[in-house]
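Everything on this sheet refers to the single structure shown next.
Only one protein chain is missing from this complex, and each of the others stays in its spot.
The block that comes next holds chain A.
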Amino acid sequence: MLKTMTTLVTDAASAIPKMPSALTFEIRARCSITKARASVLRLPHGPIETPIFMPVATQASLKGLTPEQLEAAGCRLCLNNTYHLGLKPGQAVLNKVGGAHKLQSWNHNILTDSGGFQMVSLLELATVTEKGVEFLSPHDGTPMLLTPEHSIDLQHSIGSDIIMQLDDVIVTTSPDDARMREAMLRSVRWLDRCIAEHMKPDALNPSATYAERQNLFCIIQGGLDLDMRRECAEAMVARDTPGIAIGGLSGGEEKDKYCAVVKACTDVLPEGKPRYVMGVGYPEDLIVSIALGADMFDCVWGTRTARFGNAITSGGVLNLRNAKYANDFGPVDPDCNCIICSPQDSPARPPLNNSLSTPSYADTNYSAKGLGISRAYIHHLAAKETAGAHLLTMHNVAYLLNLMNKAKQAVIEDRYPQFLKDTFGKWYNGDKEQFPKWAVDALRGVGVDLLED
């Protein structure tokens, strides 16, 4: 086994050309107790600050929102899904239109996944071979194939600022160690194929490669086996991608195992690169993962749950469809200053942080002034009028971005442990008994005792 790894690492050093980076990552502060970091990540479409949460605009729009509503929430980096954009509008259209930024009039950053995850999860007949992900066309059963090269090619057409390698994803809870190992090793081999594809001359600028305008991130696999994760991390770090993702999580594994994997990975990762934990998550996951040294997150939960009438607030998640909110005329979250929670026509709030580029609506009628929406009114609209979902989606996105910004501020002021205690305290109304054990344990591992005053 070790021999295989050594070969993989050596291969990287010798055969794979050095890949340029289209980002800079500047760490501004580190927590003196936990592994949390605060940084400025400069991407082709402008800077962002980490820790960051990236909302998921699956098919080039965030569920009923206009790009400017997303900007007003403080977002400058969102996700699109390669699987979905590959189907609709399709690569040919993306090429003609000039990529996803033009398609959705979003002049900020986009990150795309590889499409492999959706393919394996959604297409029941998908199988993974060395060539790529094979699946049967659901219409006529024709065997089809998504290769690492094709995934990268699709992401070139999309033009996203951060692109992800195609990896061999299997659920972390899979009991089959041999299959897990195969997937990990294959993911490393596929990374090499992705890099080779990414180093091809840019169709729009043949004197340069795609790597000069898009950042390819590797994805560490290895299930819940920490040694396998470390091994994979070592091989991938040797490939020197501009950023590093930890994949295969958020698939229903136990939370303490999740935390162990994140920590094991960040322990061996270089300091100077952004670390992205894919598919996470809930507000608690986010602030614990930051303490474990992660920088970037994405998850559909916050926006999906909004459509079911759930508001993420500083006092926890509230199901506003519950009858008890029918007569609650206060704001969705009294501690929130988003457009939904601010009083009607109150001035637009200042930008989330100083790095944010000017929003596109600066020269339009869009005022981003407060709307003064009450819990009772969301209750009245929930699941009956889509505008209710739009409003709550805007709030939930703003809440998560705000939370990340507060976390960043706490790191800069070196009071992250206190921030953790305060935030958990509010979510659970001061009842420490209710704090999830996994979070308490994980944070103990990085020097914070949530239960102490």
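The working rule: a contact is a pair of C-beta atoms (placed from the backbone, for glycine too) under 8 Å apart; a residue touches a chain by one contact, two chains touch by 3 or more; residues count from 1.
The definition used in the following text is that contacts and distances are computed from a predicted model.
As stated in its UniProt record, the chain not included in the shown complex is "Queuine tRNA-ribosyltransferase accessory subunit 2", which appears among "Ribonuclease H2 subunit C", "Queuine tRNA-ribosyltransferase accessory subunit 2", "DNA-directed RNA polymerases IV and V subunit 4 isoform X1" or "NEDD8-activating enzyme E1 regulatory subunit".
For the options A:Leu154, A:Leu320 or A:Leu356, the residue in contact with the chain missing from this view is A:Leu154.
The chain omitted from view is touched by exactly one of A:Ile152, A:Leu391, A:Met404 or A:Leu420, namely A:Leu391. Taking the complete complex into account, A:Asn327 is the one of A:Ser32, A:Thr173 or A:Asn327 that touches the chain left out. Only one residue in the set A:Asn205, A:Ser367 or A:Gln418 touches the chain that does not appear here, and it is A:Ser367. Where chain A meets the omitted chain, the residues involved are 56, 58-69, 81, 83-84, 86-93, 96-97, 102-105, 118, 121-125, 134-135, 137-140, 142-147, 150, 153-154, 157, 252, 300-301, 303-304, 326-327, 329-331, 339, 343-346, 360, 364-374, 376-377, 379-381, 383-391, 394.
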